[in-house]
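Of the protein chains in this complex, all but one are displayed in their positions.
Letters A and B mark the chains in the order given here, with residues in each chain numbered from 1 onward.
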Amino acid sequence: MYILPSSLCYNRISRKLRDAGDAGRNRCILQFAIMKHVYSSEQFTTGFITELFALTDKIRANPGDFQDALKGKVIATLFYEPSTRTRLSFESAAVILGAQVISTENAREFSSAIKGETLEDTLKVVEGYADVIIMRHFEDDSAERAQKVLSVPFINAGSGKREHPTQALLDLYTIYREFGRLNNLRVACVGDLLRGRTVYSLVKSMMLFENNSFIFIAPENSRIHADMKNKLNMSNIDFIETDMLDESILRKVDVVYMTRIQKERFDNEAEYLRAKGKLILTNKLVNCMKDDAIVMHPLPRVDEIDVEVDANPRARYFTQAHNGLWVRMAILAGYKNA
Amino acid sequence: MYILPSSLCYNRISRKLRDAGDAGRNRCILQFAIMKHVYSSEQFTTGFITELFALTDKIRANPGDFQDALKGKVIATLFYEPSTRTRLSFESAAVILGAQVISTENAREFSSAIKGETLEDTLKVVEGYADVIIMRHFEDDSAERAQKVLSVPFINAGSGKREHPTQALLDLYTIYREFGRLNNLRVACVGDLLRGRTVYSLVKSMMLFENNSFIFIAPENSRIHADMKNKLNMSNIDFIETDMLDESILRKVDVVYMTRIQKERFDNEAEYLRAKGKLILTNKLVNCMKDDAIVMHPLPRVDEIDVEVDANPRARYFTQAHNGLWVRMAILAGYKNA
Partner (left out) sequence: MYILPSSLCYNRISRKLRDAGDAGRNRCILQFAIMKHVYSSEQFTTGFITELFALTDKIRANPGDFQDALKGKVIATLFYEPSTRTRLSFESAAVILGAQVISTENAREFSSAIKGETLEDTLKVVEGYADVIIMRHFEDDSAERAQKVLSVPFINAGSGKREHPTQALLDLYTIYREFGRLNNLRVACVGDLLRGRTVYSLVKSMMLFENNSFIFIAPENSRIHADMKNKLNMSNIDFIETDMLDESILRKVDVVYMTRIQKERFDNEAEYLRAKGKLILTNKLVNCMKDDAIVMHPLPRVDEIDVEVDANPRARYFTQAHNGLWVRMAILAGYKNA
């Protein structure tokens, strides 16, 4: 069985059993090869990404080898706000690896949260029932707080508006999978670049690799944050900004990463419609792109990608969503038996 | 292991694995012997029903032979409106066959549905995480749309007011199980025959078999639709209509199929009470029925069947609900390993 070249060894069930006076089930020692908690895209390094994607490829190539990787383990999914696609992909990943899942769709209505219990107390109770906790929470600092208090491995499935590290990883994996590399790529990011968290994570992660460049295409009032531009400038990374999704740009890029424009952010309907009209990806536009270029979107989409594009050979947004299963399997498999 | 005499061969996991460059888990080839999607009672033929019920009987006789039928498979239950009994019976059927279940109780509150994602997009994402999708949806055309877009097998667990094909199948199976046949039967359908979908599916399915006849007992304002009567007339099938549930009728029937009368459909309380009073099944009435006649109800009941009837040897409504487990196991087992 594949064993990760790990140094950090995490040992949860065996601790629980030892506390219970038992040594019998020591085949259940957990080994988290990558990092104990996955809570922020700030943790990512080229080494981590490379190792994780190698494992992801290995699982895709021989999933049967991993069907008992998490046998005997219990994974808790605590969702304080609904995010069914993320939850279902994590739960599918867990059960394909042989784990069992305990789950709450809407933890916000926990009687205990309503009664004034802190997130820390809730987590310290639940860690008694599960070997890994996967949480989505509406507060920006929730993942940071969770990883501080938990002794079982914690995976952030989205915290407030700030972090969604496994989304960032599946985005990166989709690019890696298509191009066989994460360097020397030109990426156009389109939509509301001011508010969406996915574009920030993507750009920051791609900055770790050499010679990537960016084109930011956004309406006047939704441009990418100055902080990000400063970061890019300080790292001497090329980027340009525009508010127009036109053929001259699309011809040059390897990746178009579309995001939703949120109507409610605009001052008036007319301004919204004007902005939006310039940022809809049609088949005509996609056909200007290079043959091996790809179209991505974190989904859900509303109408920023015309449905006719779905059949275009460059469309990768559903593949991208499906890649979430493989990447999350790889993350969870990091907690498998030694 | 029992192999269905199937021609249509559906192959999902193996496709997914082949995409992933793998041939190793080809023991996971799915074989859906019956039909790829089960989305409408319009699909039913005598051949399908006969084959399915033979399999249902086989599973009941030797459930142990099927305990690994869906081993390694992931079944997603997407419920856009709550229907706990239907969902739980599907999930129980799935896990008894060795599958794992990922589930959402209230998909309507999907963040992505709220954000304006189409049902088609949602399904195209979720099919990446599951081998079979079971959906309940509040829109009449949802199942039709789902089966068009999905490449994994789809089972309709109720779509709007129109279709609930597995309810129709468990109703039919209950009759088949009791009488050993689905022809030469006299069936009384009682209650709100205008709005309930179960009676339509039952009558249409029983029209496929020879020499059945029907008695429709409904309040004046809730009579069976003219379309159905035309259909019966054109097929030369005997039926009568009345608004009275009396002994002279009950003596003659093989099956009484009760349904709920919905108070809110009536113009005024007095009219409702008058209608309802004539359509309550008491033990006194049931005792007029033939010894081998049966009382059915799709449940939930309110008060249209007196609780004293529960102990009557002709009562079959709880058996009928429990038959849902076996019939759904048979449907799911159609997707088992070749």
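FYI, a residue touches a chain if its C-beta (ideal position, glycine included) is under 8 Å from a C-beta of that chain, and two chains touch if they have at least 3 such contacts.
Everything numeric here is computed off the predicted structure, so don't read it as measured data.
Touch with the chain omitted from the figure is made, among B:Ile96, B:Leu202 or B:Ile249, by B:Ile96.
Of the options A:Glu42, A:Glu117 or A:Glu308, the residue whose C-beta touches the omitted chain is A:Glu117. Touch with the hidden chain on the side of subunit A covers residues 17, 20-22, 24-25, 72, 74, 76, 78, 100, 102-107, 109-112, 115-117, 121-122, 124-126, 128-130. Although one chain is not shown, part of subunit B still touches it, namely residues 60-65, 67, 81-85, 87-89, 91-92, 95-96, 101, 103, 105-106, 260, 299-302, 318, 321-322, 324-326.
Throughout what follows, only the chains that are shown with their structure count from here on.
Here the C-alpha atoms of subunit A line up with those of subunit B after a rotation of 120°, rounded in steps of 5.
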